[in-house]
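Encoded as structure tokens, the structure appears first; notes follow it.
Partial view: only certain chains, each at its native spot in the assembly.
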Amino acid sequence: MKFTTEKLVRFHHCDPAGIVFYPQFYVLLHEVQEDFLAHIGFPEHKMVEGGTGVPIVDMKTEFLGMCRHGDVLTMTLELSRIGGASLGMHYEIHASAQAPGAPSALKLRADGVVVYSQVPHGKAVRIPDDLRDALLPYLQAHPETP
Amino acid sequence: MKFTTEKLVRFHHCDPAGIVFYPQFYVLLHEVQEDFLAHIGFPEHKMVEGGTGVPIVDMKTEFLGMCRHGDVLTMTLELSRIGGASLGMHYEIHASAQAPGAPSALKLRADGVVVYSQVPHGKAVRIPDDLRDALLPYLQAHPETP
């Protein structure tokens, strides 16, 4: 199952070339992670209050097309792997061109690895069973990413 | 030859866990790119005024250690490849622990690919010879990255 959410390309995401400044895509990907964790019942601010978090250890990103102020982004997240403490996260961003009837195009593909950890010191800890159960429906049957 | 610059981890780079919020590393990497292009005589704001830019198409990042508010980062950039229009950029970030005499540790390794392009429409164009000559000293003899 994919977790899907829509985001708007805001003025503050865009640079003097009129397109999304690429670090802002990571802010948006992090918003998707936040929305996902809240959706499955484990909001990130509760995690942090409880002394854990999911710091990132690896991220691979392909930027396949430019996004502009006013574009509506359809962002998806699936899990490519659920390990002992680590999670593989596969993101895609599609955008509709602003012309009516224009098809949606894949703009970005990203694969991140985060590790369930104690914060702030970063010691990896095993993903607890209730969180694991909530994550499981989003595990890809046939991960596309190596 | 490596281009080297120092950056400070600022309050605004850090998150509620007290460490650098990972998208902020990309803002810092972009600052290094800006500093590098200015250093070799091709400041990015002049490029953009002239109708070109270097949008990113690929980025791979390993996050190897946490960085905290007040850390001094030594950031390096070398070119892993100079193509017709594309550039491979290899970044490393080392940080000294704040304790005096503490050794410096590798915190982040990143490989980006940017494409010299017309902005805002993004058509790739051949890197002009004067820019190519200025880039050449920073090409790795034996690129570490595949």
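Letters are used for the chains, namely A and B, taken in the order the chains are written, and counting of residues starts over at 1 for each.
FYI, a contact is a pair of C-beta atoms (placed from the backbone, for glycine too) under 8 Å apart; a residue touches a chain by one contact, two chains touch by 3 or more.
The structure presented is a predicted model; accordingly, all values stated were derived computationally and were not measured.
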Size of the entire homomeric complex in copies, 2 being in place: 4
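Methods note: only the chains that are shown with their structure count from here on.
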Distance between chain centroids, defined by C-alpha means - chain A, chain B (Å): 23
Chain B partner contacts - residues on chain A that touch it in the complex: 16-19, 21-24, 26-27, 30, 45, 48, 53, 55-64, 66, 119-120, 122
